[in-house]
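I have a structure I would like to understand better, so I am pasting it below and will then ask my questions one at a time.
Note that one protein chain is taken out, while the other chains of the complex remain in position.
All chains are identified by letter, namely A, B and C, in their written order; residue positions are counted from 1 within each chain.
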Amino acid sequence: MTSRSFVVTTACENRPGIVAALSTAIFELSGNILEAQQFDDIETGRFFARIVFDAARDLDEDAISSHLAPIVKRFAMDAQVRDQGRRRRVLLLASRFDHCLGDLLYRWRTGELDMDIVGIGSNYSRETYAHVMMGDVPFHHLPITPSTKAQQEEQLYALVKETRADLVVLARYMQILSDDLSSKLSGMCINIHHSFLPGFKGAKPYHQAHERGVKLIGATAHYVTTDLDEGPIIEQDVERVSHRDTPEDLVRKGRDIERRVLARAVRYHLADRVLINGSKTVVFPE
Amino acid sequence: MTSRSFVVTTACENRPGIVAALSTAIFELSGNILEAQQFDDIETGRFFARIVFDAARDLDEDAISSHLAPIVKRFAMDAQVRDQGRRRRVLLLASRFDHCLGDLLYRWRTGELDMDIVGIGSNYSRETYAHVMMGDVPFHHLPITPSTKAQQEEQLYALVKETRADLVVLARYMQILSDDLSSKLSGMCINIHHSFLPGFKGAKPYHQAHERGVKLIGATAHYVTTDLDEGPIIEQDVERVSHRDTPEDLVRKGRDIERRVLARAVRYHLADRVLINGSKTVVFPE
Amino acid sequence: MTSRSFVVTTACENRPGIVAALSTAIFELSGNILEAQQFDDIETGRFFARIVFDAARDLDEDAISSHLAPIVKRFAMDAQVRDQGRRRRVLLLASRFDHCLGDLLYRWRTGELDMDIVGIGSNYSRETYAHVMMGDVPFHHLPITPSTKAQQEEQLYALVKETRADLVVLARYMQILSDDLSSKLSGMCINIHHSFLPGFKGAKPYHQAHERGVKLIGATAHYVTTDLDEGPIIEQDVERVSHRDTPEDLVRKGRDIERRVLARAVRYHLADRVLINGSKTVVFPE
Partner (left out) sequence: MTSRSFVVTTACENRPGIVAALSTAIFELSGNILEAQQFDDIETGRFFARIVFDAARDLDEDAISSHLAPIVKRFAMDAQVRDQGRRRRVLLLASRFDHCLGDLLYRWRTGELDMDIVGIGSNYSRETYAHVMMGDVPFHHLPITPSTKAQQEEQLYALVKETRADLVVLARYMQILSDDLSSKLSGMCINIHHSFLPGFKGAKPYHQAHERGVKLIGATAHYVTTDLDEGPIIEQDVERVSHRDTPEDLVRKGRDIERRVLARAVRYHLADRVLINGSKTVVFPE
């Protein structure tokens, strides 16, 4: 292979000429655009784009960033360049339930999720995960009590730093992150909410759903913000339920929804398909 | 045809022998059971059944009720017998938007909804419905203002009585019924909520959904109770949306969901498939 | 309004510089790009794009085409420019079943489908459509028998020409078009196939599906080609069915799927979102 591919994502105020400027710059780099998607948010006047292009082997992220710098400056862009060969470094956090953790690990082993898993952290001990194939991934037991929450979060954040993780996935990590940690992980931490947001907040959402007699249950993957369960939504899905389903049936059906919704959200994030737009997201489809 | 079919629905406290008693009684009437579904709610101990059977032409609802009376008494049942040839009498109420109204009328004209429409009521005038084919169905303009709400509801209820309606369908009737009228219509009034309950209550739910950046929108059909938008849910459905969808797009997609969810709920009700179970429903599938 | 918006669609062999050239040309016209989507078909090397832009009020389709001509020539593009204010002229064809016809007319009346309906043709007489609100749309009874098929198709094609229709929608028009007519209407004629292609071809697909005991049924909207039921697919959808469903139930559920799938396909076509790619389509999402 004599070429490599790069993905550029940008967000800025919408003005005429952005696409022309970007595509001309890529053409100047002898880049061949493979995919390009853009979105104008009419309400906010923000413009978002994602461009994938092939370029000669001797180009790299820095060279591209330098070449794009005048455009980035001119349009006051938030811009990001990533060599698609550079895999993201991902830290997984879990608690008692292992279905999301096990599913992400499986998709990673089979190459479906193109990432490096740099560690697994949990407030439960490693023995909790007898049903999960962890292989050589470093496991970190990070116990937590109300009085040690601050220290535990310090450990957690130190782990993010040490492992140079650029994505933290809360794979049913049942601890609420403090505002401080949520802020530090802003835009780089994905949570799966085990119900159809914003329907049922708080504890035991499946039991709430059962109590309410709903005919559909769902799950929501979103970025973590200081506003609990209100972060920008990346992906959602539902399944049909009936009066026959007990709360336990809902929990079981919910596991299937949770793991596929979280896996999709992680996949979209890894491919730079998700751009944050205030309290919402732009998700450029696969 | 020398036979006719009947549907019996019952609800009572669960005890051994109910099914044996009912099926034996139907056998004594020379009935041939075509469909039977039952449900035990383990939590509440309530038992629900729906039985459809063919019987000789000379049987009627009263004769069957008399024959079942000892069982009904013995198990303290709520029981209902309906000759499937006796169509329900339905009153439709609408406001400015006509998509649910038009859809129900179409399904009625083509025989998909097996009912007699005894009237259409609206707080808007007949001219509002230029896009809808009403045929000979009597139309009742029932204007409403904050100060005339009580009188208008009296008119409305008088209309229910006059037309001997046994089902009232709020086909996007955008008025909140008073507690008094809601109580009077308890169990015989179906509403379509133009969003995925209990996600977005209150005004402009599609705009709320857009603001929140959801990836799915939906609609909920439910029985009207005094607890606004919290009545027993009959049916729900969703569709996928994206960041590209404006609030107007959500409203448009919502129309499709609303009309099919409401049509299904009405269809289930007309076939005696929906039994109210406290704040929930049992919906025996088609 | 001092601006108007245009949509440009192009297809050509993929080569570096296409996006740069197009976006620069639009910038030169003082156009402001509102939406842009593109697709590279790696297998065939074909490149497809759809660009929507606002421009000054004095621009028109011809001026834009002239300005783009050198690029169109340079890249050997198939290109199309449409003023979004110029509505397409649509001819609807139906047979005995009216659910798709009625649904398209409803969506047109309410402005959901942005088109001019220039006529309705049918091999059945106008009386067949007692359940459908046709308003002033000219109706053409085009009876057909095996021996008059050729003449009827001549009449049909003459009608297309007279009405200057640029889209023909087979809204459950149950006649198979001849190869000759199919060719003449190539790329401008959409059919709804009343089953999930390519599952069940031929007559009575719902009965075939019932016989086979499927758990899902569906419908497919596609462009008409000389290859019966094998034209490029635009849209598909399914619904769940069960052993309880009779063939008649499948037909009933099928009607709901058919009408929404056809309406979506027509909507996508009207917005120039569908580009034909050999035996397939590229459908740029809303």
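Keep this in mind: a residue touches a chain if its C-beta (ideal position, glycine included) is under 8 Å from a C-beta of that chain, and two chains touch if they have at least 3 such contacts.
Bear in mind that the values here come from a model prediction, so they are computed numbers and not experimental data.
K.L.:
Which listed residue, A:Arg50, A:Arg82 or A:His99, touches the chain dropped from view?
P.N.:
Per the contact definition at the top, the residue touching the missing chain is A:His99.
K.L.:
Of the residues C:Gly119, C:Gly218 or C:Gly254, which one touches the chain left out of the display?
P.N.:
Per the contact definition at the top, the residue touching the missing chain is C:Gly218.
K.L.:
Kindly note down the residues of chain B that lie in touch with the hidden chain.
P.N.:
The list for chain B reads 14-20, 23-24, 26-27, 30-40, 240, 285.
K.L.:
Please output the residues of chain A touching the missing chain, sorted low to high.
P.N.:
Looking at chain A, the ones touching the missing chain are residues 98-99, 102, 106, 109-110, 112, 131-133, 242, 244-245, 249, 252, 255-256, 260, 285-286.
K.L.:
In the full complex, which residues of chain C touch the absent chain?
P.N.:
39, 41-42, 196-200, 211-216, 218, 232-238, 242-244, 246, 277, 279-283, 285
What we mean here is this: only the chains that are shown with their structure count from here on.
K.L.:
Give a one-word verdict, same or different, on whether chain A and chain C use largely identical residue numbers at their interface, taking over half shared as same.
P.N.:
same
K.L.:
Looking at C-alpha means, what's the farthest chain from chain A?
P.N.:
Of all chains, B has its centre farthest from that of chain A.
K.L.:
Hey, how far is the Cα centre of chain A from the one of chain B, in Å?
P.N.:
42
K.L.:
Among the residues of chain C, which ones contact at least 2 other chains?
P.N.:
285, in rising order.
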